[in-house]
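One protein chain is absent from this view; the other protein chains keep their places.
Up next is chain A:
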Amino acid sequence: MAESSSSPQPILTLRGISKQFGAVQALTDIELDVHPGEVVALVGDNGAGKSTLVKVLAGVHQPTGGAIEFMGQPVVLDSPGKALELGIATVFQDLALCENLDVVANLFLGHELSPWNLDEVQMEVQAWTLLRELSARIPSVREPIASLSGGQRQTVAIARSLLLDPRIIMLDEPTAALGVAQTAEVLNLIERVRDRGLGVILISHNMEDVRAVADRIVVLRLGRNNGVFTAEDSNSDLIAAITGATENAVSRRQARKLEEVDR
């Protein structure tokens, strides 16, 4: 287990966060700290509550219990607008883009320049500049999102989260739809964002990606904290924490493979 980062004050602190959907207890007493310039990976099996936690932090769902502190101040994230205002930017797993609008409109949605006489030219310039910084390959920013591929949409979603100069950025499965080069590009991007002093919460099923960039790996299991690891910890410990047992599908499979090799 790793001790928490050296920085004095965390950007975001969760204390005892719980969330119930009817009879289902999706999150129970979740504790989490994110410091400036730190990448925290959130891992767990399907249904561990990762995406629910992200939605709570994004203001999409309201927690049924617990407290959230942002920059040391207790906050209530009662709407997505509130979370964005504070500087919590989110890239959702389902991307949440409007397919009927073009790339520029999606990037600036809800935060257009000069609201009473939209400055399309300036928005287009900023869009190109930002997409270039991300080494994005978008053919045209004036085509509707519907005409883009999955990876291109992912890039647009990430670019949008960075547009508002957030303090902390949450990425829910950012590399799931990406090719090899784009995945590396996103990991580079995460490191660049971290170096700028932002906090990053990364959710991924890909342990390789997680180990590559995460300072701490927080494991969730069945909606509860199940240990904190670093990239140096062994894979079997991590998988045991994720699946909840040293004896699990992954270890059994590895054991079987070893036997086959021995034979």
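Heads up, the rule we're going with is that a residue touches a chain if its C-beta (ideal position, glycine included) is under 8 Å from a C-beta of that chain, and two chains touch if they have at least 3 such contacts; residues count from 1.
In the analysis below, contacts and distances are computed from a predicted model.
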> When you check the chain that is not on display against UniProt, which of "NADH-quinone oxidoreductase subunit J/K", "Aspartate carbamoyltransferase", "Succinate dehydrogenase subunit B" or "Xylose transport system permease protein XylH" does it turn out to be?
Replying inline: "Xylose transport system permease protein XylH"
> Among the options A:V39, A:A58, A:L134 or A:L189, which residue touches the chain absent from this view?
Replying inline: A:A58
> Where the complex has a chain not shown, which of A:L27, A:V56 or A:I145 is the residue touching it?
Replying inline: A:I145
>> Just checking the interface: what residues of chain A touch the absent partner chain?
In response: 58, 60, 79-81, 84-85, 90, 92, 95-101, 105, 109-112, 115-118, 121-122, 124-125, 128-129, 137-142, 144-148
